[in-house]
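What follows is a set of notes on a single structure, which appears directly below.
Note that one protein chain of the assembly has been removed; the remaining protein chains are unaltered in position.
Lettered A, B and C in written order, each chain numbered from 1.
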Amino acid sequence: MIEYFVPSASTYAGDIDFLFDMITVIVGFWFVMVLAVMTYFMVRFRRKEGVRASYISGDPHSQKKWTHYPHYSVIALDVVIIVFTVMVWVDVKQTLPQAEDKIRVVGQQWSWFFIHSGPDGKLGTEDDVSTVNDLHVKKDTVYHFELESRDVLHNFSVPAFRLRQDTIPGRTITGWFEPNKTGVYDIQCAEICGYGHGIMGATIVVHEDQQSYDAAMESIRNRTYESDYQKRLQKMTVSTASNSESFTDKLLSSF
Amino acid sequence: MGQTTVTHDSHAAHGHDHHEQSFIMKYFFSTDHKIIGLQYMFTGMFMAIVGGYFAYAFRMQLAFPGMEVPLYGTVGPGQYNMLITNHGAIMIFWVAMPVLIAAFGNILIPLMIGCDDMVFPRLNRLSYQIFLLSVVVLFMSFFVQGGGFGGAWTSYPPLSAVAEYNLTDWGASLWLIAVALEFVAFLIGGINFVTTSMNARAPGMRMTDIPIVVWMIVLASIMFMASVGPLIAGSVMLLMDQRVGTTFFVPSGGGDPVLWQHLFWFFGHPEVYVVLLPALGIVAEIMTTFARKKLFGYKTILYTTFATGGLAFVVWAHHQFIAGIDPRMANIFLVTTLLISIPIAEILFSYVATLYGGSIEFRTPMLWALGFLVTFLLGGVTGIYLGSSALDIYFHDSYFVIAHFHSTFFPIAIIGMFAGLYHWYPKMFGRMMDETLGKIHFWGTIIPFNGIFLPLFLVGMAGQHRRIYNFQHFPDLATADLQGIRVFATVSLVTMLLFQFVFAYNFFVSMFKGEKAPANPWKSNTLEWTVPSPPPHGNFAELPTVYRGPYEYSVPGNKEDYWPQNMPDRN
Amino acid sequence: MAGAHAHPNYVKIWVLLLVLLVVSIVGPELGIPWLTLLTAFGIALVKTYYVAAYFMHLNFEKKYVWFLLLISTVLLGVFFFGVASDIMKTDGQNWQDCIANNTCAEQQRYFVIDGDGQLR
Partner (left out) sequence: MSMQGPLATSRSATGIPTGRLGVWWLLASEIFIFGGLIACYILYRLNNPWWGGEAVFTKVPAGAFNTFVLLTSSLFIVLAHDAAEKKDFDRAFKFIWYTIGGGGVFLLVKYYEYSSKLFADDPELLKTPLTNTYWSFYYTATGLHALHVIGGMVIMALISFDLRKGFNPHRVELIGLYWHFVDIVWIFLFPLLYIAK
């Protein structure tokens, strides 16, 4: 259901979306069931003149079973959820597939600092390319990222990849993702980091092939690069200002 | 019993001493549990107004970014952070806890277990005075240079520890001191509740004759005591970081910010159950009364509550799944988190089963109680999404979390509070509240409430994250559709807040003009309904003896469908 | 007042505690690690037992006071072991404490502490 709202652009996004759908089915069933039973009771056992409530203690087993049997099935469904969750969790957070490229992500008050490993695929070498608020990756490439923070907690969040991880000053946290859909997506800071938390956005650009990626890297090195983040911001400020205004007006006038 | 004769004498002397008290002595320095309960309640309700006002201000900013909010002014980023931080802290520490535990605990425990006061009345007064002091310190924190603290109610360091990072030097410290004082106040109050209900029960009252709400408040107090200690130590450490410059939680000096998260959530998760349990207890009292039914499986509910209380201490790290804890630990906490759904589900099933075969009368308190069940159910099932660690990767700190915990905390703190208030109002003030206005208030609260938070589930699924004062820096989130949802939520909020005026009118007018309440308007069993409304100082003219459990409704062979706990013969 | 219980000889307990104190100071001086642990912390537990059992009259108190205090310490143990996997180590699965391990790439220059311990 999530992909209806946000594109699914990494290899494990589908797994997480599946988990969402599965849990929705399970808890949705219970939610509806309990509501239905409750509504039935409320209608059936509403106060009527001359009808006395029955005396049920709920202590003998013959009565208790009515809450115990649903309760056992809750346990069974919990086990199902746990098994699937652990499978996805181990895949996303615990195992690291072989890296094809590396990036380093550094959070600071209040922007993102990205280091691309460059042609040699290693961080900390001469050919690293660093940017602020613009991250470039190639499609179908397994990336390892190293998260660091210069001051307070931040959270590297890419909703389109279903990726979120706190950055902690003093710790290096490693993770992975593999984009599988080209496009330009939001990066957010999802952990409050002070006054400018609300402006700490960035952009991730997923390139179709090596060529366009290299072109972007080249322009960054030549300092001819126009920030995709800034471009998006400018475009958006204009469009939403007008859009939201009209929508608001519409909504308010409908009251 | 020899003891009873002695106590009767002392009781007479006791009542006599209090005759000539001035108004100030009676209402501000009283040691009477009912007055202290009311003090807590009014302070809590005042803080609810403050918290609601903050919510109004920042929701207006979210719906109409940059606009000058009527009655507030412009909400900048620093202002916004301060508003959300203090909205969260106020609603949990200064509304839910004082009203649900302290106010209802103070008013109900001595009345329900049949004694004349708390066992430590002066300690009780001290608890309220420290609480009041914490309120004052909290308000001071808003007005110091730099403004109120804006690091979220979780106050994660290093942001909260270093003034250069949070830009609110004294605001952060005063906020922390206020929270610590509040903890101390409730520690003292909790000791009083626990000791009172352990030691001062009426003769004949066995463990299983104690009304569920008393059990719940006592268990909540115990859980609070057990969980808050490490955080008090942590607050001292964080205060040292802020004021002395130590580096307990600042990595540059060798500290570890993750330790604070553990300290905080080791308290913070049991805290959810600390406020949930009293609300569940209140709902149990109301449901049995208005369904004229015995509570389904009293002992089952009791044992599952113990299980919940125990499990609540081993789930805390599910707030930190992606906050940098070791990913292997997450699997353990995933299992414990989903385990806790089992006792809670059992409790809810038992509540629903209580309705079976009843004679349900939809008076205002009953509406609130049923509303609690439905909304809390919604909050409970959405918790499964977040308890699932892999899904939490996507939902952590998103609006889905906000919608989820408001769907649990709103029923707990607000619906639970209103349910209890409508139910015990006759006992507190000796007058009845208006039924029609109460029902208008109910529907006017519950429908807009869902209007606020159901849409927020959707924006959460769209990846919108928390604590952002203006989404225009995030192109994917600044679309017209999402903005429309935000506007809808804000309009719902304002509607809900407006309906609270109905309550305020009903509350204050009924206090003076309402119909006089009889001693037992709802024909309920528990001991507080055997004394006049409002109860006199010292509560019971003659101390009661208890013969049976609290939920003996519609017992076959009785003429009446209720059977007070202290009535020796058939009713 | 509860006063029905037999009183222990308080002075005898006190002398015993002082002997334990001397042992707990002398033991670590020998410099053997396991003996240090045993004498320093094992004896602290023994001392605690004697103070609690005799001075605080826990041996004559209702049993559930022991239970209450034990539950408190058990919960503290839960807290300790839950937290230990993070705080007690400098690396774990997919993370490491880069300040302790001196492997920070981008952070070091920002973390300079001057003489009075303040952040740069």
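Structure notes:
Operating definition for what follows: a residue touches a chain if its C-beta (ideal position, glycine included) is under 8 Å from a C-beta of that chain, and two chains touch if they have at least 3 such contacts.
Everything quoted here is computed from the prediction, not taken from an experiment.
Every shown chain touched by the omitted chain in the complete complex is listed here: B, C. Contact with the chain not shown here comes from a single listed residue; of B:M67, B:A233, B:I447 or B:A541, that residue is B:A233. On the side of chain C, touch with the chain left out of the figure occurs at residues 1-3, 7, 10-11, 13-14, 17-18, 21, 24-25, 28, 36, 40-41, 43-44, 47-48, 51-52, 55-56, 61-62, 65, 68-69, 72-73, 75-76, 79-80, 83-84, 87-90, 100, 116-118.
One chain is missing from the display, and on chain B it is touched by residues 3, 6-7, 10-11, 13-14, 17-18, 31, 110, 115-121, 123, 187, 190-192, 194-196, 198-201, 205, 225-234, 236-237, 240, 244-248, 253-256, 259, 263, 538, 543.
In this text, only the chains that are shown with their structure count from here on.
Ranking every chain by how far its Cα centroid lies from the centroid of chain A, the top place goes to C.
Put simply, the C-alpha centre of chain A and that of chain B have 30 angstrom between them.
Centre-to-centre separation of chain A and chain C, using mean CA positions: 41 Å. Shared contact sites, meaning residues of chain A that touch two or more other chains, fall at 93-94, 151, 169-171, 173.
Looking at chain C, one finds that residues 93-95, 97, 99, 110-111 touch two or more other chains. Across the complex, chain B meets chain A through its residues 63-64, 77-78, 80-81, 150-152, 156, 158-159, 162, 165-167, 251-252, 256-258, 291-300, 322-324, 327-328, 330-331, 334-335, 338-339, 341-342, 345-346, 348-350, 352-362, 370, 373-374, 377-378, 381-382, 384-385, 388-391, 393-394, 396-398, 458, 461-463, 465-470, 472-480, 483-484, 487-488, 491, 553-556, 561.
Across the complex, chain A meets chain C through its residues 93-94, 96, 104, 106, 113, 115, 123-124, 146, 148-151, 169-175. Of all residues in chain B, only 162, 164, 226, 230, 245-247, 250-254, 256, 258-259, 262, 266, 313-314, 316-317, 324-329 touch chain C in the complex they form.
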